[in-house]
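Note that one protein chain is taken out, while the other chains of the complex remain in position.
All chains are identified by letter, namely A and B, in their written order; residue positions are counted from 1 within each chain.
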Amino acid sequence: MNSKKLNKFLTDKFGDKIGNLFNEIILSFITSLWFMILMFPIMIIKVNTIDQTIIWRWHNLIYIGAGSFVLSYLWRKALKLKEMKSRTEENSKKSFSLSESLSNLSESKFHYPAMGVTLLLFILIPVFSSLYQTTVLSSALIYVMLGLGLNIVVGLGGLLNLGYVAFYIVGAYSYAMLNTHFGLSFWVALPIGALLSTVFGILLALPILRLRGDYLAIVTLAFAEIIRLILQNEGDIFGGPSGINNIEPPSFFGFEFGLDGKTVLMYYIILFMTIFTIFVIFRLENSRIGRAWQALREDEIATKSMGINVTMTKLTSFALGATWAGFAGVLFSAKTAFINPDSFTIWESVIILCFVVLGGMGSIFGVAIAALILYILPESLRAFAQYRMLVYGISLVLMMIFRQGGIIDVKRKHYKLPDNIKAD
Amino acid sequence: MTHVLEVNNLSKHFGGLKAVDEVSLKVEKNQIVALIGPNGAGKTTFFNCITGMYKPTSGEIYIPSSAHRDSHITGEGHRTKAIHGLNPHVITECGIARTFQNIRLFQNMTVLENIMIGRHCRLSTGIIGAIFRTRKSRLEESELIHDSHEILTKIGLENYANEFAKNLPYGAQRKLEIARALATDPFLLLLDEPAAGMNPQETKELDGLIVKLRDTEDLSILLIEHDMNLVMSLAENIYVMDYGKLIAQGTPTQIKSDKKVIEAYLGEEIDA
Partner (left out) sequence: MQLEYFISLLLGGLAKGSIYALIALGYTMVYGIIQLINFAHGEIYMIGAFTALIFSTVITYTMPDTAFLINVGISFTGAIIFAAAYGFTMERIAYRPLRNAPRLSALISAIGMSILLQNYVLLAQTPDFLPFPSLVPNFSFLEPIEYIVSSNQIVIIVTTIIVMILLTLLIKFTRVGKAMRATAQDKTMAQLIGINVDKIIAITFVIGSSTAALGGVLISSNIGQINYYIGFIAGIKAFVAAVLGGIGSIPGAVLGSLILGLTESFGSGYISSDYEDAFAFIFLVIILIFKPEGILGRKDNQKV
């Protein structure tokens, strides 16, 4: 009996309300039974062929049963809600309102003070937090930069780049090598690293940009893996699996800092670079170039017919995305003083992609907030850390099904007619 | 007579299929020309060849070499420029704009932004200009907003300026496609079934709009359309395609009585 027939049978027999409830219970029960069987070998039995032991974890069966019973109910409910929502949206297509534009106006007034307070908070953090916390926040900000950089490619340009970490590698290794081999300082290496990364991005992009979206994703992933394998195997040049150490931290006009001072200085440099990133991307987003990227994301064929050079547009998006990974890479190796290929696996790319997707593709603040929270949470809650990747995986799936726009709604810029021109 | 578009023996083959087979067509300045034919006759493929979406298998496409609508086109003996085989964005830059049969708007962007993207090829702000907001780029941006508003007003969509394109009613979406094409500053507009899915009232409005655009914007228009009332009332010249071939050409009255056309449309209503 399929689910529709069952529902009809039950509602006929018990009336709409109770029939539906019975129906839901039966469906949830079937689902929970299915999952109890499905997950039985892996969740209940734990084998260890090293110690030659078997552990039976029967209690898990109860968790799975109860959990999937509830989740199955919520799942169907959520799917129904989503369907209803999309239907009502279609009916109320015309409903644009003045109030919305007013709220946007007031919001923009509110914007600057809020941003000021946030900035002040970030500036003051090293003063009243521990060294460890400052370090964690520095790392989080690097991820914010990476997220924002990838956002140019994935969120604005609509090009799924699964090998973003390759450009991060270029940045990190260029500072590490320039510093340890040639003694170049951080400040010289910072632009060089970004530049190398950009050039690398262009070289990589040229042959592959005509590929279809899903193929592009896989090729970028392949590139990143090839580069990591080269780093791993070419010990003479890149230090092999043990990487490069003793990378100098940045100096500041010849001042001498202790360990604490160096950490705080690094934090401020990273903070400054993050703000710089946000500033630049914000300006790019609502410019001629940024609009072309977004047009490309929406519809490549229509973009072509608007007189936009699609290849160039893809190239700039790819290359500028790479630039920020380059900056972040230099900052990363300056901060940790030690890098090896293990820091740059494919999962790094995937985590950054999670930040972009969860933050709402294309939304600067959404991505920044997602990166901050998703990085700091597992660092501060050890209990959560273990489940971090699991949760990322689940949330990717859920986001795609229920909220493709991300946590925060993307609001488009509302342009007003400049007064001086309006007159003519 | 001045031609703004001259297509000579254009063919497009997909493997063994001759989707467009030796089709020639001319559009004169400020003329409205219709391209009709049963479904699958190759009309959209023909459009795609002109706009560079497909590379033609053979044949030539010419436009006046200085065909930009602001420039003056001098009678006979004007120079022409071949555009076959060029990239779509280059062809749009030359001044040929199009709409799509299945609406292809930038759905998650506002109506105004859709127009602004249409202006892209007439502007020059680059990455540096965007980041530093140079004087030039600020000026360009404010002109852009102004021009885009003006185009919206012309089409009658100014009230929707800050709406998401996807939230517009169907008829308005079709109009927005035209507005967006207009934003690229064309001298020739290619409309692919602009009235598809419209009700009679909307179709009537569209009729008026197309004539108005031709007159006020100094445009020439080539359109594909199935709505015969619209075609007969708008077009001064009609080309008929069937199975990739051109089977007839002439004024609406000639076409209506053409045997081949009636045959091709057998069972379909073609009288106005």
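Note that in this section a residue touches a chain if its C-beta (ideal position, glycine included) is under 8 Å from a C-beta of that chain, and two chains touch if they have at least 3 such contacts.
All figures in this text were calculated on a predicted structure; none of them were measured in a lab.
K.L.:
Looking beyond the chains shown, say which of A:Val70, A:Met84 or A:Ile218 touches the absent one.
P.N.:
With A:Val70, A:Met84 or A:Ile218 as choices, the missing chain is touched by A:Ile218.
K.L.:
With the missing chain put back, one of A:Leu10, A:Leu196 or A:Val357 would touch it. Which one?
P.N.:
Missing-chain contact among the listed residues: A:Val357.
K.L.:
Could you list which residues of subunit A touch the chain missing from the display?
P.N.:
34-35, 37-38, 41-43, 45-50, 52, 54, 75, 79, 158, 160, 162, 207-208, 211-215, 217-219, 221-223, 225-226, 229-230, 233, 301, 347, 350, 353, 357, 386-387, 389-390, 392-401, 404
The criterion applied here is as follows: only the chains that are shown with their structure count from here on.
K.L.:
Would you mind writing out the residues of subunit B in touch with subunit A in their complex?
P.N.:
Interface residues on the subunit B side: 51-53, 87-89, 92-93, 97-98, 100, 104-110, 112-113, 116-118, 120-123, 125-127, 129-131, 133, 137, 140-146, 148-149, 160-164, 167-169, 180-181, 184.
K.L.:
What does subunit A use to touch subunit B in their complex?
P.N.:
Interface residues on subunit A, with respect to subunit B: 93-96, 101, 280, 283-284, 287-292, 294-295, 298-299, 301-310, 316, 320, 410, 412-418, 421-422.
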